[in-house]
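With one protein chain held back, the other chains of the complex are shown just where they sit.
We call the chains A and B, going by the order they appear; numbering starts again at 1 in every chain.
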Amino acid sequence: MSDTQQPIRPAVVIGGNRIPFARSNGPYSKASNQDMLTAALDGLVARFGLQGQRLGGVAAGAVLKHSKDFNLVRESVLGTSLSAQTPAYDVQMACATGMEAIGSLANKIKLGQIDSAIGGGVDTTSDAPIAVSEGLRSVLMDLSRARSTSPKLKAISRIRPRDLAPNAPGTGEPRTGLSMGDHQAITTKAWKISREAQDELALASHKNLAAAYERNFFDDLITPFAGVSKDTNLRADSTIEKLASLKPAFGKNLGAEATMTAGNSTPLTDGASAVLLGSEDYAREHDLPMLANFVDFEAAAVDFVHGADGLLMAPAYAVARMLKRNNLTLQDFDFYEIHEAFAGTVLSTLAAWDDPEFCKNKLGLEAPLGAIDRSKLNVNGSSLAAGHPFAATGGRLVATLAKMLHEKGSGRGLISVCAAGGQGVVAILEAR
Amino acid sequence: MADKYLELVNSGLTKKLATSLGLPRPSILRRYAPGEALLPGPVLLLGDSSSAQQLADTLLGWGLDVRRHAVGVNRLGGIVLMLDELEAPAELSAPMLAAGAALRQLAPGGRVVSLSREALDTDAPAVAAVRQGIDGAMRSVGRELRGGATANGIVLGHGVSPSAPSALAALHFFFSGRSAYVDGQFLSVDSADGTLPADFSQPLAGKVAVVTGAARGIGAAIAQTLHRDGATVVVVDVPGAGDALAKVANKVSGTALQVDVTRPDAGAKIIEHAVARHGSLDIVIHNAGITRDKLLANMDARRWDSVIAVNISSQLAMNEAFLAAELPGLRIVSLASTSGIAGNRGQTNYAASKGGVIGMVRASAASFAAAGGGINAVAPGFIETEMTAKIPVATRTVARMLMPSLMQGGLPVDVAEAIGFLASDAAAGINGRTLRVCGQSLVGA
């Protein structure tokens, strides 16, 4: 084996595309995951002239998925003008789906297994799957197994009125019964993150995103969909006063100490994103731009079930490990893209990195990772303003950061995405 | 979109009914499809020009059946009038009457094309008279033809031979279904520049073309036509139209560039995209345009200024960027409008911008020629688009039947075909000109 092994080569981010993100039950309420992912892919194909090309692979996923969408990504690819010979597969890692899809494709490129790929994700909470109740499901399964009338009637007789109520998917953690926001409320309080600090971060997100639109930053990152050409959650005219007037939405059990509102938390959002990756040779042969190298990525998970860590604190661990592997410090970055699931998530993570005790006891570090230059954080806005269609956020972050790095012409960027189940994926991109 | 009226008056019982009732009966136009014959029958070559034999040889080379008189021909595909050597009005009689005698044999979708010389202020009065007279005569022929047949002319500049590449290319264009909705028009050939394509079905092979406003309507048709003719197409539109734009890009296997053409760096963005992604920039079609109609008495600055900014100022700014980039052989075709020639009620702003395009191409011709390229305009008349589909049915029917000789509105593809022709290298001898694609509308003659 060893004498045929290829050296590891760079995987480059060529560009990205997403549809504008839209608040749940809004303009995309009739669109399915497949519709939206196909649109995001179509826009990417159009931007880079990939029509008829057989790519090495397309990996994406959705957090909330209908069972009929078992092959969501492949079905979407078949609906685009990519070659029908392009293989595709579904990935699911909650809100880190997009990052995991993109990272694993980058690895394949690095190993020389494939030359080109599209990674991304999609989610809709407007067209979410509704399941029948467990009672009805059990009856229906027995009914389909029954071979004669008598057991069929017997099965049917077991249906109770309450079984007819459908089950909508919740965003609660199955093992704790707490919603993600209620989990973050615990972490936010533990790190003593103030309401004001959270509202300020939310305001900055809106202002930065609005400014990015203003300077046409998204012209080659977004393709409109269903009559929407801008993220509908964006409130360019938001003010700190307006944010301060909102009532707590999460951690309400904390009473007066509750700090998390609809303003400093991401709303349920629909949307899709896609990122084109390739080897350097692929990009050169097809006259495609090379925005950034996808240098490395790392996943981590924490035990939130038994309270050892906050649900969304896994990136704190992942970054520490990734920095060590790459011999970098937390300050060696020109841009930080920290997914704003909640303002409290970003601020808790930053606080943890800067906390000697956390870094020593939890991360096993002699010295804390330290603070970051906040002017380099989410400079073109993030999820609080743009919204967060779970699996689609990774693609948004990678494409945005790659473009920022390419515009700057040098430097390095850090991506951090937390996910349900106490997980997180982080990544390093380098300008080119 | 199927035109019900056009369909009805051209089929079976309703056709008979329409004829007996004397209803206007617009014809189904002969439009280009790859592989179809250049003309629907033999071509009659009239006139005593010394270039006649050379031209006949060329036409034979195009696979046409060339006749010098109409005797024994039941069905003519086209008539070419070689009028380039006439010296006085009296000399027009013989060729015109010969053409007239052959008109009844002209097949539906047939073509009458004249070749003449430009009337100059320095010409002898008699020479100028006959040359200018040809203009009136040919336009009148256009008005008399039926069955989707058209009459157009080629006007040779001083010292330009009838066998100049662009003259031949113009003739080929007028013969072809590509000129279906061009009627009663003259194309001026100013130089012997240009090269005929090796393959007339792929006149844009190897070219990189940018089409602005390509998300829908005429722009989308232009992108498809240029792609069909061999070009690699970059489609451009405002970011807000990106979804429709992506569909067009994917249809033509091109690339989509979302940029607002009124941005100061639009020209630079276009050059950067075309050169970086496709290796060159050979053709630009300035199609992006908007209407903000209002009677002048009710016009506000927002309406006026936005139309001027998009329809003409942006083109001026982009052209400067293109010239500064010294792109070799860059050919530009800009969208004017018959409103810019004859005016239109409620469209003072639009007409100013479109008239402006005509002036711009004339005044930019020399600069682009200096870099081996050229710039021309196409002025569409009534074209059936999503926009015109919103006009009430009765008004629309009247507009499309009563105004043009061809008694119908054109299709986006008709405009696209004219643009494709002017964008080709074969049209390099045509520069600073505006070609109307209006079915010989009354508007602007």
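General observations
In this section, contacts are C-beta pairs under 8 Å (C-beta built on N, C-alpha and C of every residue); 3 or more make two chains touch, one makes a residue touch a chain.
One rule holds for everything that comes next: contacts and distances are computed from a predicted model.
Per the UniProt record, the absent chain's protein name among "(3R)-hydroxyacyl-ACP dehydratase subunit HadB", "ATP-binding cassette domain-containing protein", "Peptidase S24" or "Cytochrome bc1 complex Rieske iron-sulfur subunit" is "(3R)-hydroxyacyl-ACP dehydratase subunit HadB". Across the complete structure, the visible chains that the omitted chain touches are A. Of the listed residues A:Leu178, A:Ala197, A:Ile338 or A:Cys359, the one in contact with the hidden chain in the full complex is A:Leu178.
Contact with the chain that does not appear here is found for just one residue of A:Leu78, A:Leu140 or A:Ala190, A:Ala190.
Checked against the full complex, the one of A:Gly52, A:Gly112 or A:Gly307 touching the unshown chain is A:Gly307.
Where chain A meets the omitted chain, the residues involved are 173-178, 182, 186, 189-190, 253, 303-308.
Assume only the chains that are shown with their structure count from here on.
Centroids built from CA atoms put chain B at 51 Å from chain A. Note for the complex: chain A touches chain B at residues 39, 42-43, 45-49, 51-52, 80-81, 216, 218-220, 222-226, 229, 287-289. Across the complex, chain A is touched by residues 235, 239-243, 245-247, 249-250, 253-260, 263, 276-279 of chain B.
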